[in-house]
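Complex shown without one protein chain; remaining protein chains in place.
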Amino acid sequence: EMKTSKEREEESTKGNPRIRIGVFQPLTGAAAAGGRMTLEGIQLANHLFPEVLGKRVELVVIDNQSDRTEAVNAVRRLIQEEKVKAIIGSYGSSLSIAAGEIIKKEKMPAVGCSPTNPMVTLNNDYYFRVCFADPFQGTVMANYAVRDLGAQKAIIVQDEVQEYSLGLSRYFMEAFQESTGNEDSILGVYNYHSGQQDFSNILGEIKKNSGDVVFAPGNYIESALLIKQAREMGIQIPFLGGDTWEAPDFREIGGEAVEGVIFSSHFSEEAQVTRRTQLFLEEYEKKHQREANAFGALGFDAYLVLLDAIKRAGTDDSEKIRGALAETENFEGATGKITLDKNGDAQKSAVIMKVENKKLSYVTFVEAE
Amino acid sequence: MLEIKNLNVHYGGIHALRGIHIDIPENKIITLIGANGAGKSTTLRSIMGLTKSSEGSIQYQGESLLKYKTKDIVEKGIVLVPEGRRIFPNLTVEENLILGAYSRKDKAGIAKDMERVYELFPRLKERSWQKAGTMSGGEQQMLAVGRGLMSKPKLLMMDEPSLGLAPLLVKEIFSIIKEIHRQGVTILLIEQNAKASLEIADYGYVLETGSIVLEGKGKDLLTNEEVKKAYLGEAK
Amino acid sequence: MSILRADNITMKFGGLVAVSNFQMALQEGEIVGLIGPNGAGKTTAFNMITGVYTPTEGQIYFTEEIKDSQGNPSSHEINITQYRPDQITKLGVARTFQNIRLFKELSVLDNVIIANHLRIKSDVISSILRLPNYTREEKAMIEKSIHLLEEVGLEGVMHEKSSSLPYGKQRRLEIARALATNPKVLLLDEPAAGMNPKESLELMDFVGEIRDRFKLTIFMIEHHMQVVMGICERIFVLDHGVTIAQGTPSEIQNNEKVIEAYLGVD
Amino acid sequence: MASMTFQVFMQHLTNGISLGSLYALIAIGYTMVYGILRLINFAHGDIFMIGTYVAFYGVTLLALPWWLSFIVAIIFTCFFGMTVERAAYRPLRNSPKISVLISAIGVSFFIENLAIVVFGGRPKAFPIPPMFNKIINIGGVSIVSLTFYIPVITLLLLMGLVYFIHHTKTGMAMRAVSKDYEAARLMAIDVDKIISLTFGIGSLLAAVGGIMWGLKFPQLVPLMGVMPGLKCFIAAVIGGIGDIKGAVLGGFILGLGEIMLVALLPALTGYRDAFAFILLILILLVKPTGLMGQKLTEKV
């Protein structure tokens, strides 16, 4: 009802004082898996650290349905109707970018967990993120492909609907061309779109042009299907991708076919371990009885970074929180030490992972530049 | 055989039947005449359970029909050859006839009745393979009657079987009705062609705006002045 | 010169020849009948004349009166074979349907008003803005429609939904609607179907009346012989798409072929 | 294009055939329901999705052997389709067409959203029995064994169905119902039962199609039925809706066409989803009742 929000607000200021933090994540739709994993991390952090400045932190969660318009609606609602003081989210760069306009206009501090596209924080003083951005991620993978796999020719397959995929492909391409010193080292760029299920035409092209690697960042669903169909067609070239492939669903859908694929991710317990990493891993496994993942960890960190900023700001005033967020330095999160640069991006290292025996195995570690 | 008492039917605001009484004894031809919109078709549709009545009773062999679905009523041996033929245009003539016997299980009996229909209407036999929808109006009418016979009715009701038929065919249809009756089927006939139907009917009812205004032996109605004036168009 | 003329028209549906080489000419002011067994092709002939079907072969001509700049009338024949139904109606050929086709959900009055629409001169914008040129026209349309309904004795049910009328009145309304298009030729497809003999005779008088009052030429399909013989001046007889006879009612009534194929012996 | 090798071409061809037969299978269900009720059953795609999910839960949650799970799914879906008909279409039997269509859309929304709540919005991986997943290499063309099964199953079902519709009394009754409910009732045909049966068969086909789909694209999401649903409807229309053989033809044309088009003209890849619609419109403009549809000029 229209008035309940006001009532809720009153209630929150009356008895025990609360600070409301908005969370918008895709809980249904194509990106639901990532959104839910992230939310688990945020809620875990809220469960472990429920208070700041002596007030209870209340999470207001809205499902953005993996849809850009709904993402805008959700944020609008969080700000105007739910009167939150800060926002966390969203999984999926395109959803974050869409909401960015409102966040900027309403001067609402927001912390992204895993949206890696540069556009998320670009020209937006109110959007921060606790993960690295795609230029870094793309470069990491290109360098790995050239230096460690000895690739000279690459093929790119991208999701034309996802900023995430488009951006990552572009940075990969630039870095790959530079690394190989060959303008023609990219044999082809092929497009598909979210929701596509049959990739035979792209795979036909790949089969024709024998490259050394395929770089195919995208939603884990389409990526898994793509690789599965590639293997069915007898294509044995290594597939490389980005951090979305971390989701367990990627391995479930891909099955045998995704054995051996390589991708960049945000953290691995074998690479960088902090106090918080330990805490997160233990608590997560205790609560959910399954292996933790990077998205959960990033959600966990986003909450903690925000909480830390509120603490430093000493108030729940949104503008002050923003100021404090911008000054975040060497914050110890579950995914490593977090320093937010002038863009609002986290300066972080990346890890490279591989699928082996249906599990993720740690390959190597790349320091932030 | 069939007894209608105080039947009332409403279509939304229209009171189409206003408490009519009709009695159909076994082995007779009964006819229902009346102007357009008098409620003749509605009466037949009510008997078949296609139209819900608001009041009254319909007794068939001592049992109320109101609680039955159309399908069960057909299975009891009452068949309607509906207004406007309503044959299945996308089925062949033969398939239409087979469906007429849908409720029957006796294969031998069905085959026998099929022969009988083909005897009555040799044209149907000639065209048994033809899609019914491509046949001419008169042929379709024959098919509709033939299809009705296939369910082995005890009571055959026909709604304006001569509508839109050429004069020659009209005569043929009436002679076929007599023939069917001779084979032991009770008949309830609706006709605009009041003269022809009263001539073959044992008993007739005259319906006007939902009420029965006159009834009597077919021959008597034929000579009744009012009927003459209103329906036979003779007093001129 | 005849007002409407069919020159050897043929209609085939796949392998079926519904009408073959039909030849006909209507003189102004006549009432002409078209009879024949079921499926003979009568309605199909109407459908060709009114543009619902395009004949497989043959031509149809309509004589149009035009006034030159001095206002002197002259007439010339146009070939309407390829015209669409609405174009033919605009020229002045209106019809009714064998299975009544009223605008069921609309009122009786609206049914008739709509038939005036083809002569409208104002465009859609002036109708939305209700400019004077439109409102003037609209008023005239409504007046004319009410007048027509009075003529056919339907003024009392003007505001009823057309589908709620009894059958006989629906047939009258169809005729009124056809008249509202300002026709010169009126085609009636079984106007007496479903009427009892008395109603049929009333209808017969009515057709004669409107012919005189609206200066119409009438072409009529009918199975009620009393009606056909009573009112038609000439009759065409079709059988299996072929014209088997034509002539005056008495000639037709005594024509062997017609008796055999259609009328039967009494 | 010129550089396409024979192997790659064959690869595309087999792909096209298996996608085409999958489309055909689902299109038959559409066509049956449309043929009888004159209703675009927008929920067909969702019934398809339900079938796939049930098969999935049969294998994962109930740990049934895959074949048993598939049978359970097919039977369940059959009843599910009949329930949908009963709840959403039967009450509207005498209503204007558009109400029924809206009801179809409403039911489709409802099933989709309920599925999101019940099954979760998160995609699931469909378990593939090894026999469907064998990769066979024939002269450089590698083909998954599933590719052989799909057309065979489609053709078997097609033959069975054609026999049923044209040579049994129930089939005749179905065709009769499709033209005139009331006249069918007068033949002692239980119209509701026949329609229910039609839905049952349509849904059964949807379930088979859904399971095949799951085997080919092993990813389950609650909205998985929407696009295939729409495309298969188009396939049915292209073939001439209401005609079972037409649906199969349409399915093959669409599936094969879609794959071959983007394979031969990679520049048009982005327009792939429009292909079905463009083909549809072109065919309708040339042949307004589809390739095998009967010409139904209204008799005036």
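Labels for the chains are A, B, C and D, by order of writing; each one numbers its residues from 1.
Just so it is clear, a residue touches a chain if its C-beta (ideal position, glycine included) is under 8 Å from a C-beta of that chain, and two chains touch if they have at least 3 such contacts.
Here is the rule we use: contacts and distances are computed from a predicted model.
Participant: I notice the complex is incomplete. Of the names "Amino acid/amide ABC transporter membrane protein 2, HAAT family", "Methylaspartate mutase", "Phosphoribosylformylglycinamidine synthase subunit PurL" or "Acyl-CoA dehydrogenase family protein", which is the UniProt protein name for the chain that's not shown?
Facilitator: "Amino acid/amide ABC transporter membrane protein 2, HAAT family"
Participant: Mind giving the shown chains that are in contact with the missing chain?
Facilitator: Result: the unshown chain touches A, C, D.
Participant: Among A:Glu81, A:Glu178 or A:Glu269, which one is in touch with the chain left out?
Facilitator: Of the listed residues, the one touching the omitted chain is A:Glu81.
Participant: Among D:Ile17, D:Ile234 or D:Met292, choose the residue that contacts the chain missing from this document, as touch is defined above.
Facilitator: Once the missing chain is taken into account, the touching residue is D:Ile234.
Participant: Considering the whole complex, which of D:Ile36, D:Ala55, D:Ala73 or D:Ala88 touches the chain not shown?
Facilitator: The missing chain is touched by D:Ala88.
Participant: One chain is left out of this view; which of A:Asp125, A:Glu160, A:Glu259 or A:Glu283 touches it in the full complex?
Facilitator: A:Glu160
Participant: In the full complex, which residues of subunit C touch the absent chain?
Facilitator: Touch with the absent chain occurs at residues 50, 52, 84-87, 89-90, 94-95, 97, 101-106, 110, 113-120, 122, 124, 127-130, 134, 137-138, 141, 177-178, 180-181.
Participant: Across the whole complex, list the residues on subunit D that are touched by the chain not included here.
Facilitator: 34, 38, 40, 88, 91-92, 95-99, 101-103, 105-107, 109-110, 112-114, 116-117, 121, 230, 233-234, 237, 241, 270-271, 273-274, 276-278, 280-281, 284-285, 288-289, 298, 300
Participant: Which parts of subunit A face the unshown chain closely enough to count as touching?
Facilitator: 1-2, 4, 8, 11, 27-28, 60-63, 65, 67-69, 72, 76-77, 80-81, 94, 97-98, 100-102, 119, 123, 160-161, 163, 166, 193
We adopt the following convention: only the chains that are shown with their structure count from here on.
Participant: Could you tell me which chain lies farthest from subunit D when each chain's centre is the average position of its Cα atoms?
Facilitator: If we average the C-alpha coordinates per chain, C ends up farthest from subunit D.
Participant: Have a look at B-D versus A-D and report the one with more C-beta pairs in contact.
Facilitator: So, comparing the two chain pairs, more contacts are at A-D.
Participant: Would you kindly tell me how far, in whole Å, the mean C-alpha position of subunit D lies from that of subunit B?
Facilitator: 43
Participant: Per the centroid of Cα atoms for each chain, what is the distance between subunit A and subunit C, given in Å?
Facilitator: Roughly 74 Å, centre to centre.
Participant: Averaging over Cα atoms per chain, report the distance between subunit B and subunit C in Å.
Facilitator: 32
Participant: Which positions in subunit D touch two or more other chains at once?
Facilitator: Answer for subunit D, listing residues that touch two or more other chains: there are none.
Participant: What positions in subunit C touch 2 or more of the other chains?
Facilitator: 98
Participant: Within their complex, state which residues of subunit B touch subunit C.
Facilitator: Per the touch definition, subunit B meets subunit C at residues 14, 33, 35-37, 134-139, 160, 163-169, 171, 192-195, 229-234, 236.
Participant: What part of subunit D is in contact with subunit B in the complex they form?
Facilitator: 169, 172-173, 175-176, 178-180, 182-190, 294
Participant: List the residues on subunit B that touch subunit D in their complex, please.
Facilitator: So the residues of subunit B in touch with subunit D come to 48, 50, 69-72, 74-75, 79-80, 82, 86-91, 95, 98-100, 102-103, 147, 151.
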